[in-house]
Structures are given as C-alpha cells and as structure tokens.
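Showing subunit A:
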Amino acid sequence: MLWYKAWLETRWRMALIAAVLAFVLFQVATHSQKSMDGVAMLTSLQFMWMIIPLSMAGSGVRTENPFRAAKGIQGSIYYTMSLPVSRLQLLAVRAGVGLAETGLLIAVGIGMAAAAFPAVRMIPVNEAASYVMTIFVCGLSGFGISTLYATFLDQQWQAMASMLTFFLARGTIFGLDGARWSRFDFFRVMGEASPLVTHGMPWVAMGVSLIVAAICFAGAVKVEEARQY
Partner candidate 1 sequence: MSDFAIEANGLRKSFKGRAALDGLDLRVPAGSIYGFLGRNGAGKTTTIKVLMGMLRADGGAARVFGLDVNDPQKCQEARKRIGFVTEGKDLYPYMTVEQIIRFTRPFFPRWRDDLERRYLKMFDLPPCKKVSALSKGMQSKLMLLLGICHGAELLILDEPTDGLDPAAVEDVLRELVAIAGAQGTTIFFSSHQLTEVEQIADSICIIDKGRAVVAGVLDDLKAQYQRFRVVTENGLPSGMRWVSGVEQVRQEGRALSILASGNLEAVTAQLELLPGASVERFPVGLKEIFLEHVRSDENALV
Partner candidate 2 sequence: MLLRINQSSGIPLYQQLMEQVKHAVETGALRAGDQLPTIRKLSEDLVMNPNTVARAYRELEHEGIIELRHGSGAFISSLAGWKGAWKSGLTKKAQAIVQAAVEKLVAQGLSAEEIRRLVESELAQVADGKSLAGSEHE
C-alpha cells in the first residue's frame, strides 16, 4: 500500500515531467527537422534524459507531502511513521516508484520520438536497446544524488540542488581534462558518445554511475535511519 501512496503523491510531478519531455521533443524536432538524422535527434535530448531521473527521485520520507513541504516538517509524516514499517522500507518504496516512473518516462519519450520521426525508426533494435539501457543506468547516478538530497532538503530545494550538484560536479571533473577522464564520464555517454554513435556499450561509465548511485543510496539510508522526527 505504500506503493499506492507513493504513486498518488508523485503522479502529478510525473505528468509535469512528461509534458516538459513532450515540449522538448517538439522543439528539437521543429528546429532541426531537416538537418538531423535519428541518432542526432536522440542524443540532443541528453540533458532531458538526465533531468528525468533527477526530478523523479523526488522526495524522501521527510518531504512526503508535496503540498505541505513548503511549510517545513510536519503533518502527515507522523501518520506514516506510526505505521509498522521500517524507514528502510519507506525509502525503498519511494525509490522503487521513482525508478519505475523514470523508466516509463524514458520509454515513452523514445516511443514518442519513434512515432513522430521516421529517422528514429531507422536505428537498429539492438542499438536502441543499448541506448535505453545506457540512459537508464547512467541516470541512476542522478537519481541517487537526488535521493540523498531528498532526505534532508525540502522538495523545492532538493530538485534544484541535485541538478546543480550533478552538472557542476560533472563539469568540474570531466570538463577540465576531458580527454583523460572521458572514459568514466557517464553523462557524455548519454549523448555524443552514446551507443548510437560508438556502436558499443560504455561499460566503464555505466559502472562509475552505479558506484556513485550506490554511495548515494547508502548515504540516504544512513541519514534516514538516524533521522529524528
């Protein structure tokens, strides 16, 4: 039933992100319809693919209620905490629902692109699958960062803070000496170095993303279990 509650709490945000996604797709399509093939079309959505997990990781246990989040910690959180469930369970369900929504949005996004643009349909199925997998796994790092922030920041700050952190950190680490570290750059492989371009799986970058995500999740669990309400 926690799943049901998490879904009720996040469905509007998901609808919002879906609308943004549709808008971006439309923009990309209308501005560069002629000059772009399917591959360029999808890789130009790189930022969008990252923003999805960053936003859908959403709230921790603390900011469960988006309508009241602005007023600080209070209210229905006490009802949730009074249920016989552990904090790990609460966090896991949140993350599970967020991940499912992320996967769905990516699938829908690519589906929309494929439906609207014949060029996308020209991409071989196995490459498309590698691409989707890369986006999802590399998105996990952003999802992890966002989940960690959600354990101690209110919702309106959490989304912004996680985006800033992600893009700044990534820019600093990989931007300064791009050539040397580019193998590990899990953001680059969602775009210019995606399997659609390189025709191979970016295993190293995906591994780095998973490590970042695992560290963030572990941190989030620690924060959540120590938290006093």
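Keep this in mind: a contact is a pair of C-beta atoms (placed from the backbone, for glycine too) under 8 Å apart; a residue touches a chain by one contact, two chains touch by 3 or more; residues count from 1.
Criterion applied: all candidates are chains of the complex that A comes from, given by their letters.
The model shown is predicted, which means the values in this text are computed figures rather than measured ones.
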Could you check which of 1 or 2 is in contact with subunit A in this complex? 1
Can you check the complex and tell me which residues of subunit A touch candidate 1? 1, 4-5, 8-9, 65, 67-68, 75-76, 78-79, 81-87, 225, 228-229
